[in-house]
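Omission of a single protein chain aside, the complex is shown with its protein chains in their original locations.
Let's look at chain A:
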Amino acid sequence: MKRYVMGIDFGSTTAKTVILDLKGKRVAHAVAHMGAVSGDGVKASIKMALDQAGLTQADMGRTVSTGYGRRMLDMADKNYTEITCHARGAVAMVPGARLVIDIGGQDSKVIAVDDNGLVAQFAMNDRCAAGTGKFLEVLARAVEVDLDKLGELALGAREKLKISSMCATFAETEVISLLAEGHPKTDVMGAVHAAIAARTLGLVGRVGKKGPVVMTGGVARNPAAVHYIEQALDMPLILPELPQIAGALGAALIGLDDYRAEYKHQITEAEDMAREEQMAEDKACIPGCRGVPELAVDPREKQPAPRAGGLKSLLSTLQNNL
């Protein structure tokens, strides 16, 4: 019996690999930037993770792939969609999450997660790169700013400007027009991020707004995107430590479940208990999970405080004093 599983998120612009041991502990992860669905890129990501862990592909009991290129990987035993894997990974990283916002290179998605951590409903950008990492990349190029610096720049926005088009090409035209009118880059980039937030809010509306909300994907590393989305939602976003690997982690966790189910008679008591504890802790979307998920309610959605002087307020005061 082997002791590790691998999850690979073969995305549109980056490849992510996660290796877990049989207790579900992450032993390695890697993110490789690449051209569109690049075979070399995904190989680099896998090699980086294997080298980090000091393992080889032969040490993997299960390999599960997700992302645009999920069907292209010969070493994958199974493949699942980004929706299933991102939900699974995000809930594992942020136990109790009820809404997952994932903005990646080519698509943005919002996933509502039910009480059991299962995908309840989802919505994705339909037509183009509207509101995605690619959208930001195109516009960063237009204003000659490094993508990594874009968020910091946009946070300095003072004047509210409007970018109305969500088509990357037309938005670039709008950006150029605003710059030509003399508006500073900070304000223009603030408007770009506000446009992404508005687009995200639309997707959230389609699945239902509820919290806690976790944000994953590469764009979660952009502080302005986080700021504007929080503002649009009027809710805080919880950011995992490694937002980019949510899909790969979810894939690895699904592979782990699968492998453990097949070899359950060979798994040690210690491994079994360690895994049980983690499952109970993360209340992740694992059918048969021992933990009963709590109803996660965003603090801002709690019942409003009783009106001062009202009957409810009086009753509340009486109850508190009894």
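Here are a few things to note about the model shown:
Everything that follows uses one rule, which is that a residue touches a chain if its C-beta (ideal position, glycine included) is under 8 Å from a C-beta of that chain, and two chains touch if they have at least 3 such contacts; residues count from 1.
In this text, contacts and distances are computed from a predicted model.
Candidate names were "Branched-chain amino acid ABC transporter permease", "2-hydroxyacyl-CoA dehydratase", "beta-galactosidase" or "Probable glycine dehydrogenase (decarboxylating) subunit 2", and the UniProt protein name of the unshown chain is "2-hydroxyacyl-CoA dehydratase".
Which of A:119, A:161 or A:245 touches the hidden chain is settled by the complete complex: it is A:119. Across A:10, A:68 or A:228, the single residue that touches the chain missing here is A:68. In the complete complex, the hidden chain is touched by one of A:6, A:83 or A:101, namely A:83. For chain A, the residues in touch with the chain missing from this view are 68, 71, 78-84, 116, 118-124, 126-127, 206, 208, 254, 257-258, 261, 285-288.
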